[in-house]
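Before I ask anything, let me first share the structure, which is written out below as structure tokens.
One protein chain is absent from this view; the other protein chains keep their places.
Entry: chain A
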Amino acid sequence: MSTTDQTVRHGKEAADKVDGVPTGEDRVAIPGMSQEGEVLQEGRNQAGEPEIKHTKHGDISGVPDSSRAGRFSSYKVEEFPKLTSKLEDWRFTPLKRLKGLDETELTGAAPAVEVVSGEGQVTVTTVGRDDARIGKAGIPEDRVSANAWSAFSEATVISVPANVEADQPLLVDINGSSMDPAAQHIVIETGANSSALVVLRHRGQAVLSQNVEFQVGEGSKLTVVSIQEWDDNSVHASAQQAKIQRDGSLKHVLISLGGDLVRVTPSTRFAAQGGNVEMYGLTFVDEGQHLESRLFVDHSQPRCRSRVTYKSALQGENAHGVWVGDVLIRAEAEGTDTYELNRNLILNDGPRMDSVPNLEIETGLIAGAGHASTTGQLDDEHLYYLMSRGIPEEDARRLVVRGFLFEIIQQIGVESIEEQLRNSVEEELARHEN
């Protein structure tokens, strides 16, 4: 069992700026897992623990990896160093299992993009790499992402016109059928004051490096669900970069279930004030799988809000889960309100989970900031209570585990997809009779 829970609040007006959302310890009740609450003093770090860094103006230049603020970015693959496990960004990833995504030219056929339903108000088009809509959300931040950027020839652009409130979710299947290393580029853009829900469901066989952009227009609301349900041998690196315009909001739900190695790096940037992002994640890591989620929220604008809730369940030998949550509050991001939470449930002996929340704060004038991370097994007291009502142990475990996991699936808001994912989770659980 390991637990961290840190909350920082600054500023006299903090309390009324939180918008009714408590930011203290009370909102991080972790099911069945004990926790210690702690309020950090300015400038205090815990050795060896996930940390909150307080950086002053000007301190952050230079050393690229010491702060997310200084992370290198480029469209050119050759400008990134070769991957080694010494790089902070790659230290948990089994590089050999990338099957060349970092080194070889990505000339394989990209997985097929197939619209299942919901096209109409929302359009889906295939465009060339010189299309003006490409590249607005962000610049590649790692070698694998840059490699895909160099290689893609066509991109899929999903557009929601201004003022359109799409009444149907757009369901898009991304079907892989080849193990040749490939690149893919997808753009989702929402016009001002529009709203839409887009589901990207990845399946089949692939060795894929992917760049996905979310360009969230002024006052618009975008929900994106990215589901990774690849076949067992697939490899997928997905850099999902969002840029949110003034008063825009993004709900990002990441579900990683299948694949040999899946590494998703969602990042959110704000182009203007008033933006809101909710990032949810659910990973189910099975025997031998490496499922990694590294997210970044870059608060560079005043009065934006972010909420991050990631959960994972792990079972079996060499199941390896990684969650890294970088949140940066820059000096100019006054009035920021942020909270990130990671909970991991280890279902049996064998798995390994690395959970690293990392909050950097460069201004004292924020509404609230905190994070918590918990990794542990099922709580015996929960099982005892259920069993004392006649429920057999296996059923009791099932009830508790499902309760834990389904909370994220419920965020999707499309019943057919939710049901299908619940069934997928059931299948995963059944493998180890949980």
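FYI, a residue touches a chain if its C-beta (ideal position, glycine included) is under 8 Å from a C-beta of that chain, and two chains touch if they have at least 3 such contacts; residues count from 1.
In this text, contacts and distances are computed from a predicted model.
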Listed names "Adenylyltransferase/sulfurtransferase", "DNA ligase (ATP)", "Fe-S cluster assembly ATPase SufC" or "Polar amino acid transport system ATP-binding protein", matching UniProt entry of the absent chain: "Fe-S cluster assembly ATPase SufC"
Residue touching the undisplayed chain, where the options are A:124, A:188, A:386 or A:412: A:386
Chain A residues that touch the omitted chain in the full complex: 29, 31-32, 379-382, 384-393, 395-396, 399-400, 402-407
